[in-house]
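All protein chains but one are shown in place.
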(Lines give C-alpha, C1' and ligand atoms only; values in the text may rest on other atoms or scores of the structure.)
Protein backbone atom coordinates (compact mmCIF):
# COMPACT_ATOMS: atom_id res chain seq x y z
CA UNK A 1 0.00 0.00 0.00
CA UNK A 2 1.34 3.42 -0.90
CA UNK A 3 0.50 6.68 0.82
CA UNK A 4 -1.43 9.32 -1.05
CA UNK A 5 1.07 11.74 -2.58
CA UNK A 6 0.71 15.43 -1.77
CA UNK A 7 0.97 16.35 -5.43
CA UNK A 8 0.28 14.19 -8.41
CA UNK A 9 0.14 15.68 -11.87
CA UNK A 10 -0.05 13.79 -15.11
CA UNK A 11 0.33 15.16 -18.61
CA UNK A 12 0.14 18.78 -17.53
CA UNK A 13 0.04 21.22 -20.43
CA UNK A 14 -0.07 24.97 -20.03
CA UNK A 15 -0.16 27.41 -22.91
CA UNK A 16 -0.59 31.14 -23.16
CA UNK A 17 -1.92 33.47 -25.80
CA UNK A 18 -4.77 33.32 -28.25
CA UNK A 19 -5.51 30.72 -30.89
CA UNK A 20 -3.21 32.19 -33.53
CA UNK A 21 -0.10 32.90 -31.45
CA UNK A 22 -0.02 30.08 -28.95
CA UNK A 23 2.97 29.54 -26.73
CA UNK A 24 3.21 26.28 -24.84
CA UNK A 25 4.96 26.96 -21.55
CA UNK A 26 4.64 23.47 -20.12
CA UNK A 27 4.36 20.32 -22.19
CA UNK A 28 3.22 16.98 -20.88
CA UNK A 29 4.74 17.36 -17.43
CA UNK A 30 4.16 14.62 -14.85
CA UNK A 31 5.24 14.88 -11.24
CA UNK A 32 4.64 13.09 -7.99
CA UNK A 33 5.57 14.63 -4.67
CA UNK A 34 5.32 12.47 -1.56
CA UNK A 35 3.99 14.03 1.60
CA UNK A 36 6.61 15.52 3.87
CA UNK A 37 9.26 15.85 1.17
CA UNK A 38 10.95 18.89 -0.28
CA UNK A 39 10.68 18.64 -4.01
CA UNK A 40 12.78 20.84 -6.28
CA UNK A 41 11.80 22.15 -9.69
CA UNK A 42 14.99 23.21 -11.40
CA UNK A 43 15.86 24.77 -14.71
CA UNK A 44 16.93 27.92 -16.51
CA UNK A 45 14.61 30.91 -16.72
CA UNK A 46 11.75 30.35 -19.11
CA UNK A 47 11.78 26.57 -18.72
CA UNK A 48 8.26 26.52 -17.28
CA UNK A 49 9.02 25.73 -13.65
CA UNK A 50 7.22 28.76 -12.26
CA UNK A 51 4.29 28.06 -14.58
CA UNK A 52 3.92 24.60 -13.06
CA UNK A 53 4.00 26.14 -9.60
CA UNK A 54 1.33 28.71 -10.43
CA UNK A 55 -0.88 25.98 -11.83
CA UNK A 56 -0.49 24.05 -8.58
CA UNK A 57 -1.35 27.21 -6.66
CA UNK A 58 -4.55 27.65 -8.66
CA UNK A 59 -3.32 31.04 -9.85
CA UNK A 60 -3.27 29.88 -13.44
CA UNK A 61 -6.26 27.72 -14.21
CA UNK A 62 -5.81 27.45 -17.96
CA UNK A 63 -4.12 24.09 -18.08
CA UNK A 64 -4.92 20.61 -19.36
CA UNK A 65 -4.13 17.24 -17.90
CA UNK A 66 -4.86 15.77 -14.51
CA UNK A 67 -3.93 17.14 -11.12
CA UNK A 68 -4.49 15.77 -7.66
CA UNK A 69 -3.62 17.56 -4.45
CA UNK A 70 -3.67 15.27 -1.40
CA UNK A 71 -5.67 12.78 -3.43
CA UNK A 72 -8.41 15.24 -4.34
CA UNK A 73 -8.80 15.95 -8.04
CA UNK A 74 -8.47 19.56 -9.16
CA UNK A 75 -10.30 20.66 -12.28
CA UNK A 76 -8.77 23.01 -14.83
CA UNK A 77 -10.57 26.34 -15.14
CA UNK A 78 -11.34 26.48 -11.43
CA UNK A 79 -9.53 28.15 -8.60
CA UNK A 80 -8.64 25.99 -5.63
CA UNK A 81 -11.62 25.81 -3.34
CA UNK A 82 -12.80 24.65 0.03
CA UNK A 83 -10.51 22.50 2.09
CA UNK A 84 -7.73 22.38 -0.51
CA UNK A 85 -7.40 26.13 -0.79
CA UNK A 86 -6.15 26.62 2.73
CA UNK A 87 -3.97 23.51 2.57
CA UNK A 88 -1.94 24.99 -0.29
CA UNK A 89 -0.05 28.28 0.14
CA UNK A 90 2.70 30.03 -1.73
CA UNK A 91 5.75 32.19 -1.01
CA UNK A 92 6.76 34.45 -3.86
CA UNK A 93 10.11 35.45 -5.27
CA UNK A 94 10.03 39.18 -4.64
CA UNK A 95 9.06 39.79 -1.02
CA UNK A 96 8.31 43.44 -1.76
CA UNK A 97 5.83 42.69 -4.52
CA UNK A 98 3.95 40.15 -2.42
CA UNK A 99 3.10 42.56 0.42
CA UNK A 100 0.73 45.49 0.01
CA UNK A 101 2.96 48.59 0.01
CA UNK A 102 0.45 50.77 1.89
CA UNK A 103 -0.63 48.24 4.49
CA UNK A 104 1.26 47.92 7.74
CA UNK A 105 2.61 44.46 8.52
CA UNK A 106 0.05 44.05 11.29
CA UNK A 107 -2.75 44.56 8.78
CA UNK A 108 -1.20 42.29 6.17
CA UNK A 109 -1.14 39.50 8.75
CA UNK A 110 -4.31 40.46 10.60
CA UNK A 111 -6.64 40.41 7.59
CA UNK A 112 -6.08 36.73 6.71
CA UNK A 113 -6.09 35.87 10.43
CA UNK A 114 -9.54 37.40 10.78
CA UNK A 115 -10.75 35.51 7.74
CA UNK A 116 -9.47 32.25 9.17
CA UNK A 117 -11.40 32.90 12.33
CA UNK A 118 -8.82 34.12 14.81
CA UNK A 119 -10.36 35.72 17.88
CA UNK A 120 -7.38 37.52 19.40
CA UNK A 121 -5.98 39.12 16.24
CA UNK A 122 -3.27 41.20 17.92
CA UNK A 123 -2.01 38.26 19.91
CA UNK A 124 -1.95 36.00 16.89
CA UNK A 125 -0.14 38.60 14.77
CA UNK A 126 2.59 38.68 17.42
CA UNK A 127 2.69 34.88 17.49
CA UNK A 128 2.88 34.75 13.69
CA UNK A 129 5.78 37.21 13.73
CA UNK A 130 7.52 35.30 16.53
CA UNK A 131 7.50 32.00 14.69
CA UNK A 132 9.45 33.55 11.82
CA UNK A 133 11.87 35.23 14.19
CA UNK A 134 10.48 38.77 14.10
CA UNK A 135 9.74 41.05 17.03
CA UNK A 136 6.22 42.38 17.76
CA UNK A 137 7.16 45.97 16.82
CA UNK A 138 7.35 44.89 13.16
CA UNK A 139 3.53 44.90 13.13
CA UNK A 140 3.53 48.71 13.12
CA UNK A 141 5.80 49.05 10.10
CA UNK A 142 5.25 49.33 6.38
CA UNK A 143 6.99 46.90 4.00
CA UNK A 144 9.41 49.60 2.77
CA UNK A 145 10.66 50.03 6.33
CA UNK A 146 11.78 46.39 6.44
CA UNK A 147 14.86 44.74 4.96
CA UNK A 148 14.46 42.15 2.20
CA UNK A 149 14.97 39.29 4.62
CA UNK A 150 12.44 40.67 7.08
CA UNK A 151 9.90 41.10 4.30
CA UNK A 152 10.36 37.54 3.17
CA UNK A 153 9.88 36.38 6.78
CA UNK A 154 6.60 38.31 6.89
CA UNK A 155 5.54 36.72 3.59
CA UNK A 156 6.29 33.29 5.04
CA UNK A 157 4.38 34.09 8.23
CA UNK A 158 1.41 35.15 6.10
CA UNK A 159 1.47 32.00 4.02
CA UNK A 160 1.48 29.89 7.21
CA UNK A 161 -1.69 31.47 8.63
CA UNK A 162 -4.14 28.97 7.09
CA UNK A 163 -1.88 26.16 8.43
CA UNK A 164 -1.04 24.79 4.98
CA UNK A 165 0.19 21.25 4.37
CA UNK A 166 1.80 22.16 1.05
CA UNK A 167 3.97 25.23 0.69
CA UNK A 168 4.92 26.33 -2.80
CA UNK A 169 8.18 28.29 -2.83
CA UNK A 170 8.99 30.36 -5.91
CA UNK A 171 12.70 31.28 -5.74
CA UNK A 172 12.14 32.39 -2.15
CA UNK A 173 15.72 33.60 -1.60
CA UNK A 174 16.95 34.72 -5.00
CA UNK A 175 16.36 38.38 -4.18
CA UNK A 176 18.30 38.18 -0.91
CA UNK A 177 21.90 38.45 0.25
CA UNK A 178 23.72 35.19 0.98
CA UNK A 179 23.80 35.65 4.75
CA UNK A 180 20.10 36.54 4.78
CA UNK A 181 19.35 33.61 2.51
CA UNK A 182 20.94 31.26 5.05
CA UNK A 183 18.56 32.52 7.73
CA UNK A 184 15.48 32.07 5.51
CA UNK A 185 16.52 28.57 4.43
CA UNK A 186 17.07 27.60 8.07
CA UNK A 187 13.67 29.02 8.96
CA UNK A 188 11.98 27.04 6.19
CA UNK A 189 13.69 23.82 7.31
CA UNK A 190 12.66 24.44 10.93
CA UNK A 191 9.06 25.18 10.03
CA UNK A 192 8.88 22.13 7.86
CA UNK A 193 10.11 19.96 10.66
CA UNK A 194 7.72 21.46 13.22
CA UNK A 195 4.67 21.23 11.00
CA UNK A 196 5.43 18.31 8.76
CA UNK A 197 4.71 20.28 5.62
CA UNK A 198 5.49 19.36 2.03
CA UNK A 199 7.55 21.83 0.00
CA UNK A 200 7.71 22.35 -3.73
CA UNK A 201 10.69 24.61 -4.32
CA UNK A 202 11.35 26.35 -7.62
CA UNK A 203 14.92 27.51 -8.08
CA UNK A 204 17.69 27.96 -10.60
CA UNK A 205 20.32 27.93 -7.87
CA UNK A 206 22.01 24.53 -7.63
CA UNK A 207 23.26 25.42 -4.15
CA UNK A 208 19.76 26.04 -2.79
CA UNK A 209 18.36 22.93 -4.47
CA UNK A 210 21.27 20.80 -3.24
CA UNK A 211 20.82 22.09 0.26
CA UNK A 212 17.05 21.79 0.52
CA UNK A 213 15.63 19.12 -1.73
CA UNK A 214 14.94 15.42 -1.17
CA UNK A 215 13.91 14.94 -4.77
CA UNK A 216 13.89 17.10 -7.84
CA UNK A 217 12.74 17.37 -11.42
CA UNK A 218 14.85 19.18 -14.01
CA UNK A 219 12.91 21.16 -16.58
CA UNK A 220 14.03 22.57 -19.91
CA UNK A 221 11.96 24.27 -22.60
CA UNK A 222 8.68 23.34 -20.92
CA UNK A 223 9.40 19.66 -20.42
CA UNK A 224 10.59 17.56 -17.52
CA UNK A 225 13.92 16.23 -18.77
CA UNK A 226 15.21 14.46 -15.67
CA UNK A 227 14.01 13.21 -12.31
CA UNK A 228 16.51 13.08 -9.48
CA UNK A 229 16.41 11.33 -6.13
CA UNK A 230 18.74 12.52 -3.41
CA UNK A 231 21.71 10.60 -4.80
CA UNK A 232 20.97 12.08 -8.20
CA UNK A 233 20.95 15.59 -6.72
CA UNK A 234 24.27 14.92 -5.01
CA UNK A 235 25.78 13.62 -8.21
CA UNK A 236 24.49 16.49 -10.33
CA UNK A 237 25.01 19.39 -7.97
CA UNK A 238 28.20 18.38 -6.19
CA UNK A 239 30.56 21.13 -5.19
CA UNK A 240 31.21 24.02 -7.47
CA UNK A 241 28.72 23.39 -10.23
CA UNK B 1 55.41 54.19 -17.63
CA UNK B 2 55.05 54.62 -13.93
CA UNK B 3 52.36 52.17 -13.09
CA UNK B 4 49.92 49.86 -14.76
CA UNK B 5 46.18 49.42 -14.29
CA UNK B 6 43.90 50.78 -11.62
CA UNK B 7 45.50 52.03 -8.44
CA UNK B 8 43.43 53.16 -5.53
CA UNK B 9 44.75 54.31 -2.18
CA UNK B 10 42.54 55.53 0.66
CA UNK B 11 39.47 56.13 -1.46
CA UNK B 12 36.69 57.74 0.56
CA UNK B 13 33.27 58.57 -0.86
CA UNK B 14 30.66 60.59 1.00
CA UNK B 15 27.18 61.60 0.02
CA UNK B 16 25.07 64.48 1.32
CA UNK B 17 21.94 63.61 3.27
CA UNK B 18 19.38 65.32 5.46
CA UNK B 19 21.61 64.77 8.51
CA UNK B 20 24.93 65.86 7.01
CA UNK B 21 27.51 63.95 4.99
CA UNK B 22 27.22 60.19 5.08
CA UNK B 23 30.28 58.06 4.39
CA UNK B 24 29.59 55.31 1.87
CA UNK B 25 33.14 54.11 1.31
CA UNK B 26 35.98 54.56 3.81
CA UNK B 27 39.73 54.38 3.10
CA UNK B 28 39.58 51.79 0.38
CA UNK B 29 42.88 50.66 -1.11
CA UNK B 30 43.28 48.14 -3.87
CA UNK B 31 44.62 47.76 -7.36
CA UNK B 32 43.62 45.92 -10.48
CA UNK B 33 46.16 45.11 -13.14
CA UNK B 34 45.59 42.16 -15.40
CA UNK B 35 43.35 39.33 -14.32
CA UNK B 36 40.14 39.22 -12.34
CA UNK B 37 39.59 40.95 -9.04
CA UNK B 38 36.25 40.50 -7.33
CA UNK B 39 34.70 43.07 -5.04
CA UNK B 40 32.26 41.14 -2.91
CA UNK B 41 29.79 42.39 -0.36
CA UNK B 42 26.16 42.39 0.65
CA UNK B 43 23.72 45.19 -0.07
CA UNK B 44 24.90 48.43 1.48
CA UNK B 45 28.55 47.42 1.57
CA UNK B 46 29.55 50.19 -0.84
CA UNK B 47 30.73 47.90 -3.62
CA UNK B 48 28.54 49.42 -6.33
CA UNK B 49 29.44 52.98 -5.34
CA UNK B 50 33.10 51.99 -5.64
CA UNK B 51 32.48 50.49 -9.07
CA UNK B 52 30.71 53.61 -10.27
CA UNK B 53 33.50 55.81 -8.94
CA UNK B 54 35.96 53.91 -11.14
CA UNK B 55 33.85 54.97 -14.12
CA UNK B 56 33.06 58.45 -12.86
CA UNK B 57 29.37 57.59 -12.79
CA UNK B 58 28.38 58.59 -9.27
CA UNK B 59 25.97 61.50 -8.81
CA UNK B 60 27.65 64.91 -8.78
CA UNK B 61 26.87 65.51 -5.11
CA UNK B 62 29.03 62.55 -4.09
CA UNK B 63 32.42 63.64 -2.78
CA UNK B 64 35.30 61.43 -3.84
CA UNK B 65 38.67 61.83 -2.15
CA UNK B 66 41.73 59.63 -2.30
CA UNK B 67 45.49 59.70 -1.85
CA UNK B 68 45.76 57.98 -5.18
CA UNK B 69 43.06 57.19 -7.70
CA UNK B 70 44.61 56.58 -11.08
CA UNK B 71 44.50 54.39 -14.13
CA UNK B 72 47.70 53.71 -16.05
CA UNK B 73 49.20 56.70 -14.32
CA UNK B 74 46.36 59.07 -15.26
CA UNK B 75 44.70 60.71 -12.30
CA UNK B 76 40.97 59.96 -12.23
CA UNK B 77 40.13 62.22 -9.32
CA UNK B 78 39.39 65.50 -11.02
CA UNK B 79 38.62 64.53 -14.58
CA UNK B 80 36.27 66.72 -16.55
CA UNK B 81 33.11 65.08 -17.82
CA UNK B 82 34.52 65.34 -21.33
CA UNK B 83 37.70 63.55 -20.35
CA UNK B 84 35.67 60.90 -18.51
CA UNK B 85 33.78 60.18 -21.69
CA UNK B 86 36.99 59.38 -23.50
CA UNK B 87 38.27 57.24 -20.60
CA UNK B 88 35.04 55.28 -20.43
CA UNK B 89 34.72 52.85 -23.26
CA UNK B 90 38.28 53.05 -24.55
CA UNK B 91 40.21 52.51 -21.34
CA UNK B 92 37.60 51.43 -18.83
CA UNK B 93 34.33 49.84 -19.91
CA UNK B 94 31.20 48.99 -17.99
CA UNK B 95 29.37 45.73 -18.45
CA UNK B 96 25.59 46.25 -18.31
CA UNK B 97 23.64 44.33 -15.67
CA UNK B 98 21.16 42.84 -18.06
CA UNK B 99 22.83 41.95 -21.35
CA UNK B 100 19.50 41.36 -23.05
CA UNK B 101 18.22 44.91 -22.66
CA UNK B 102 21.57 46.49 -23.42
CA UNK B 103 21.23 46.07 -27.17
CA UNK B 104 19.19 48.50 -29.23
CA UNK B 105 16.44 46.44 -30.87
CA UNK B 106 16.23 48.67 -33.95
CA UNK B 107 19.90 48.52 -34.99
CA UNK B 108 21.76 45.57 -36.46
CA UNK B 109 24.35 43.84 -34.30
CA UNK B 110 27.05 44.92 -36.72
CA UNK B 111 26.14 48.56 -36.37
CA UNK B 112 26.14 48.38 -32.58
CA UNK B 113 29.49 46.63 -32.43
CA UNK B 114 31.01 49.13 -34.85
CA UNK B 115 29.54 52.12 -33.06
CA UNK B 116 32.06 51.85 -30.23
CA UNK B 117 34.88 51.73 -32.76
CA UNK B 118 33.55 54.80 -34.52
CA UNK B 119 33.33 56.69 -31.23
CA UNK B 120 36.91 55.85 -30.48
CA UNK B 121 38.36 56.91 -33.77
CA UNK B 122 38.55 53.96 -36.12
CA UNK B 123 37.69 55.91 -39.22
CA UNK B 124 37.94 53.36 -42.00
CA UNK B 125 34.66 51.65 -42.62
CA UNK B 126 36.19 48.40 -43.84
CA UNK B 127 38.52 48.33 -40.82
CA UNK B 128 35.55 48.65 -38.51
CA UNK B 129 33.76 45.85 -40.26
CA UNK B 130 36.77 43.56 -40.13
CA UNK B 131 37.34 44.22 -36.45
CA UNK B 132 33.66 43.71 -35.65
CA UNK B 133 33.53 40.40 -37.51
CA UNK B 134 36.72 39.29 -35.80
CA UNK B 135 35.31 40.12 -32.39
CA UNK B 136 32.01 38.37 -33.10
CA UNK B 137 33.94 35.21 -33.98
CA UNK B 138 36.01 35.51 -30.86
CA UNK B 139 32.94 35.54 -28.62
CA UNK B 140 31.89 32.30 -30.24
CA UNK B 141 29.48 33.55 -32.88
CA UNK B 142 31.00 31.50 -35.71
CA UNK B 143 28.51 32.66 -38.32
CA UNK B 144 29.74 36.21 -37.84
CA UNK B 145 28.63 37.52 -41.26
CA UNK B 146 25.03 36.61 -40.60
CA UNK B 147 25.07 37.85 -37.00
CA UNK B 148 26.57 41.13 -38.17
CA UNK B 149 23.52 41.76 -40.34
CA UNK B 150 20.87 40.58 -37.90
CA UNK B 151 18.79 42.42 -35.37
CA UNK B 152 18.78 41.48 -31.67
CA UNK B 153 15.26 40.02 -31.94
CA UNK B 154 16.43 37.55 -34.57
CA UNK B 155 18.86 35.93 -32.16
CA UNK B 156 18.46 33.67 -29.15
CA UNK B 157 19.09 35.09 -25.69
CA UNK B 158 22.45 33.38 -25.47
CA UNK B 159 23.60 34.73 -28.81
CA UNK B 160 22.47 38.25 -27.92
CA UNK B 161 24.55 38.03 -24.76
CA UNK B 162 27.63 37.13 -26.73
CA UNK B 163 26.95 39.92 -29.22
CA UNK B 164 26.65 42.38 -26.35
CA UNK B 165 29.99 41.26 -24.99
CA UNK B 166 31.51 41.68 -28.44
CA UNK B 167 30.20 45.24 -28.64
CA UNK B 168 31.71 45.99 -25.27
CA UNK B 169 35.11 44.47 -25.88
CA UNK B 170 35.69 45.44 -29.52
CA UNK B 171 37.41 48.68 -28.52
CA UNK B 172 39.81 46.64 -26.36
CA UNK B 173 39.30 48.37 -23.02
CA UNK B 174 42.13 47.83 -20.54
CA UNK B 175 39.77 47.40 -17.64
CA UNK B 176 36.25 46.05 -17.60
CA UNK B 177 34.01 46.82 -14.65
CA UNK B 178 31.19 44.34 -14.30
CA UNK B 179 28.64 45.27 -11.62
CA UNK B 180 26.55 42.19 -10.87
CA UNK B 181 26.95 41.22 -14.52
CA UNK B 182 24.89 38.09 -14.22
CA UNK B 183 22.25 38.82 -11.60
CA UNK B 184 19.56 38.94 -14.28
CA UNK B 185 20.60 35.54 -15.60
CA UNK B 186 20.06 32.01 -14.42
CA UNK B 187 22.96 29.90 -13.23
CA UNK B 188 23.82 28.28 -16.52
CA UNK B 189 23.89 31.57 -18.40
CA UNK B 190 25.94 33.12 -15.58
CA UNK B 191 28.66 30.52 -16.02
CA UNK B 192 28.75 31.05 -19.78
CA UNK B 193 29.12 34.82 -19.48
CA UNK B 194 31.75 34.67 -16.77
CA UNK B 195 33.89 32.06 -18.49
CA UNK B 196 33.77 34.12 -21.66
CA UNK B 197 34.86 37.20 -19.74
CA UNK B 198 37.68 35.44 -17.96
CA UNK B 199 38.88 33.99 -21.24
CA UNK B 200 39.08 37.49 -22.71
CA UNK B 201 40.74 38.86 -19.66
CA UNK B 202 43.51 36.31 -20.23
CA UNK B 203 43.73 36.65 -24.01
CA UNK B 204 43.59 40.45 -24.23
CA UNK B 205 45.50 41.15 -21.06
CA UNK B 206 42.47 43.01 -19.80
CA UNK B 207 41.78 43.68 -16.14
CA UNK B 208 38.36 42.69 -14.85
CA UNK B 209 36.78 44.17 -11.76
CA UNK B 210 33.87 41.95 -10.87
CA UNK B 211 31.31 43.35 -8.45
CA UNK B 212 29.05 40.76 -6.90
CA UNK B 213 27.17 39.66 -3.81
CA UNK B 214 27.66 36.05 -4.75
CA UNK B 215 30.83 34.76 -3.15
CA UNK B 216 30.30 31.24 -4.45
CA UNK B 217 30.06 32.34 -8.06
CA UNK B 218 32.91 34.79 -7.81
CA UNK B 219 35.27 32.29 -6.22
CA UNK B 220 35.17 30.18 -9.36
CA UNK B 221 36.41 32.92 -11.66
CA UNK B 222 38.32 35.56 -9.74
CA UNK B 223 41.97 35.35 -8.79
CA UNK B 224 41.71 37.76 -5.91
CA UNK B 225 38.68 38.51 -3.78
CA UNK B 226 38.13 41.72 -1.84
CA UNK B 227 35.42 41.36 0.75
CA UNK B 228 33.67 44.61 1.66
CA UNK B 229 31.48 45.33 4.62
CA UNK B 230 29.87 48.63 5.57
CA UNK B 231 32.09 50.65 3.24
CA UNK B 232 35.37 49.14 4.39
CA UNK B 233 37.57 46.35 3.13
CA UNK B 234 37.11 43.45 5.47
CA UNK B 235 39.71 41.26 3.87
CA UNK B 236 41.59 40.80 0.62
CA UNK B 237 42.63 37.28 -0.25
CA UNK B 238 43.28 34.84 -3.04
CA UNK B 239 40.13 33.08 -4.24
CA UNK B 240 41.74 29.73 -3.45
CA UNK B 241 42.26 30.81 0.17
CA UNK B 242 38.56 31.36 0.93
CA UNK B 243 38.37 28.12 2.84
CA UNK B 244 40.86 29.50 5.37
CA UNK B 245 39.77 33.13 5.46
CA UNK B 246 41.08 35.06 8.45
CA UNK B 247 38.13 37.39 8.89
CA UNK B 248 35.19 35.86 10.70
CA UNK B 249 32.90 37.87 8.44
CA UNK B 250 34.39 36.34 5.31
CA UNK B 251 34.23 32.94 6.92
CA UNK B 252 30.55 33.28 7.74
CA UNK B 253 29.74 34.59 4.25
CA UNK B 254 31.65 31.70 2.76
CA UNK B 255 30.05 29.09 4.96
CA UNK B 256 26.53 30.49 4.65
CA UNK B 257 26.41 29.24 1.07
CA UNK B 258 23.91 26.44 0.70
CA UNK B 259 25.12 23.46 -1.33
CA UNK B 260 24.59 19.77 -1.81
CA UNK B 261 27.13 19.20 1.00
CA UNK B 262 25.05 21.12 3.53
CA UNK B 263 21.90 19.06 2.88
CA UNK B 264 20.05 18.40 6.09
CA UNK B 265 22.29 20.76 8.10
CA UNK B 266 21.63 24.21 9.46
CA UNK B 267 23.53 26.98 7.74
CA UNK B 268 25.66 29.19 9.96
CA UNK B 269 24.01 32.58 10.37
CA UNK B 270 25.71 35.80 11.38
CA UNK B 271 24.58 37.59 14.47
CA UNK B 272 23.76 41.13 13.54
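Order as written gives the chain letters A and B; numbering starts at 1 within each chain.
Quick note on the criterion: a contact is a pair of C-beta atoms (placed from the backbone, for glycine too) under 8 Å apart; a residue touches a chain by one contact, two chains touch by 3 or more.
Simple rule for what comes next: contacts and distances are computed from a predicted model.
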Among "ABC transporter permease", "NADH-quinone oxidoreductase subunit I", "Cell division topological specificity factor" or "Sulfur carrier protein ThiS", UniProt-listed name of the chain not shown: "ABC transporter permease"
Residue of A:42, A:132, A:155 or A:233 in touch with the missing chain, whole complex considered: A:155
Touch with the omitted chain, as defined above, among A:38, A:51 or A:89: A:89
Residues in chain A touching the chain absent from view: 57-59, 79-80, 85-86, 88-90, 92-94, 97-103, 111-112, 115-116, 145, 155, 158-159, 161-162
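In the analysis below, only the chains that are shown with their structure count from here on.
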Residue ranges of chain A in contact with chain B within the complex: 43-45, 148, 177-183, 185-186, 189, 204-208, 210-212, 230, 233-234, 237-240
Touch list for chain B against partner chain A, complex: 42-43, 185-189, 213-216, 220, 252-253, 256-263, 266-270
